[in-house]
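Quick one: the structure is below, questions incoming.
Note that one protein chain is taken out, while the other chains of the complex remain in position.
Order of writing sets the chain letters: A and B. Residues in each chain are counted from 1.
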Amino acid sequence: MAAMLRRVSGSALLIVFLICWSFPALWGAVTSFKTERDVLDYPPMSPFHPTLYNYRHILAGPTSIVPNLESSAILTVSTTLITLALAIPAAYALGRLRVPAKRPLGFYVLATQMLPPIGLVIPYFLIFSGAGLLNSYSGLIVVYVSFSLPFAIWLLVSYFEEIPREMEEAALIDRATRLKAMWHVVLPQARGGISVTVVFVFLNAWNEFLFAVVLGGRTVRPVTVAMFDFISLEQTQWGRVSAAALIAMAPVMLLGLLAQKHIVKGLTLGAVKGSGRQ
Amino acid sequence: MRGSGNGLGRVRLQGVGKRFGDYSALEGIDLAVNPGEFFSLLGPSGSGKTTTLRIIAGLEMPEDGAVFLDDAEITRLSPGARDAAMVFQSYALYPHMTVARNIGFPLRMVRTPKAEIDRLVRQAAQRVSIEHLLDRRPGQLSGGQQQRCALARAIVRSPKLFLLDEPLSNLDARLRLQTRTELKQLQRTLGVTAIYVTHDQEEAMTLSDRMAIFMDGRIVQVGTPEEVYGRPASTAVAGFLGSPPMNLIDAVLDGERLEMPGAVLSPPTPIVGFRGPVTIGVRPGDISFVESGFPAVVELAELLGDSMIVDLRLGEVALKARLLQNRHFGEGEPVQIAFDWQRIHFFDPSGARLAVG
Partner (left out) sequence: MPRTALSRSCAADGAAAALAPAAAPVPAPAIAPPRDEQRFALVLLLPSLFVLVLTTTVPIAYLLWSSVQRINPAMSFMNGFAGADNYIQMGDDPRFWNSLRLTLVYTGSTVVLQVVIGLALALAIMELRRGQWLARLVAILPIVLAPVVVGLYFRTLILTPTFGMFDYLMVTLGLGSHNWLGDPQLALASVIAIHTWQWTPFSFLVLLAALAALPQDIYEAARMDRASALRRFWHITLPLLRSVIILLVILRLTVALSAFAAIFAATGGGPGTATEILNLYAYRTSFNELQVGYGAALAVTLLAITLTTTAILFRLRRRI
């Protein structure tokens, strides 16, 4: 019957989907435990002896990526904190208060989000090289905030808009100042939305490449840049490449796993919110 | 596609059973609906009436039994192939289509020519008085208008069978009454068999030619409104129909005496055919106030405008009586009441009707 056929093809498609999209990561994990000789074994699926050699090398060896992890951590955490400190009040204002010229401001925030990074990297390169800000954390953090902020505001506004209006009104009647109303009453309600935003800002900052490779240098060198170096240096050493990739991506993979529901909610809210706008 | 409504529309269910996992929703359902009948499925929530309707519609498949439409078995047939139209409780209108397209949708699905569709849609809309709304979207209609749109979509295709799942329950009280009458007239005019699910016994009573009472996944009685009201097959049915519900009193029947908690009554003629514990049923309307009868005490009197409901205590038994005129009662006032002994119902301890007289 038609219904059964649909169910079978649905399951088949699910299996194809699962294999196709989970296989690369699983294969990478497996490869990271192979010696360089086993890696080039043909056919690739032959049994092998697992080893931690690659991990030892990329963590403790001369080309250790531990300093890169530190670099990423500094960049990402600073960016996240600063972005949220700026975005939360701004989104609150745009989402709940009567702001003059709200619509054009909203468009402006949206437009800044749509700028292709290459259009920003070039002027930043010129400005920073002139000002000696290349290879500096402060310089790069400013840049990271520049692309995280519009996105964070856009995301948070939709969450703030969802909270019923009466919240502030009740607080104001209870003699709270506007600031206290925001802090004690509205923000706790928006905790979910704030968590989602934190997750996305973190992800985007950790995974950033273009700005880091152009504007960073020897000291400011996040894992994404370190990974890229693998291409020239140790490209054929797949064991190390996989181990490095796994370590480099461990924080975001962990975040993805733990914050699954948040991520799905964030993605879909964008779609739903957009359709509600008109 | 099948016939255009001039088929008979005779529906038969035989031994239908439906289970959801461990839960048995329906058991041993036997039903026969005659062509052109307005047949209600009445019962409290969860009694299986909606499940039965959905099995007739083809939206659910029964585990046991068979469904027949005009002697052809349709048990496993897809909903679209049954020539039955359904009005959903939520109306289920297509939100992105105009009223006209909503109504015309079933015709488009069987490739009716466009000119024909326009004509039939207009006709159906006129029947339910919404021809002025054809270009609106469901979101722009009131609840009553949406309901009519759902109705029009059902009648436009001249099906053999109408299936209605509590179509009036989302309307406000006044609209509900008005629509009820229109619905009955519409069905009479079209002459199509209609199977109607409701939990509102007043609705079922006023609309149906016959009805089936559902309780806990089984049918406990089938009959005309007069039959089920006047001769309920069990205390459950008796308590379900009528507002206020029938007074049910546990008593012991002993020929010339009816022993109730706190009172003993003597019927005018001895009751034969049974001895022992019974439940007697007295409709509130069958209790009258007389000069000399059984002594009772008024506890509360509620004025409804055209009638009154009086809470009485007879011995230790609480009764409700209905009066068709207004009379002033004091709280705690002693009165004398009498029963219409011709219209008292007797049930055995298991709740089944007793034939005594």
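To be clear about the criterion, a residue touches a chain if its C-beta (ideal position, glycine included) is under 8 Å from a C-beta of that chain, and two chains touch if they have at least 3 such contacts.
Note that the structure is a prediction, hence the values are computed from the model and not measured.
Enquirer: Name every displayed chain that the left-out chain is in contact with.
Expert: So, spelled out: the chain left out of view touches A, B.
Enquirer: Touching the hidden chain in the complete assembly: which of A:47, A:62 or A:123 does that?
Expert: A:123
Enquirer: Using the touch rule from the top, list residues of subunit B that touch the missing partner.
Expert: 1, 57-59, 78-81, 84-86, 88, 90, 92-96, 105-106, 109-110, 153
Enquirer: Across the whole complex, list the residues on subunit A that are touched by the chain not included here.
Expert: Considering the whole complex, subunit A reaches the absent chain at 2, 6-7, 9-11, 13-14, 17-18, 20-25, 27-28, 31, 39-40, 42-44, 86-87, 89-90, 92-94, 97-100, 105, 108-109, 111-112, 114-127, 129, 142-143, 145-146, 149-150, 153, 169, 172-173, 175, 177-179, 203, 206-210, 214, 223-224, 227-228, 230-231, 235-236, 238, 241-242, 245, 248-249, 252-253, 255-257, 260, 263-264, 267-268, 270-272, 274-275, 278.
The rule we apply is simple: only the chains that are shown with their structure count from here on.
Enquirer: Centroid from C-alpha atoms only, then distance subunit A to subunit B, rounded to Å. What do you get?
Expert: 59
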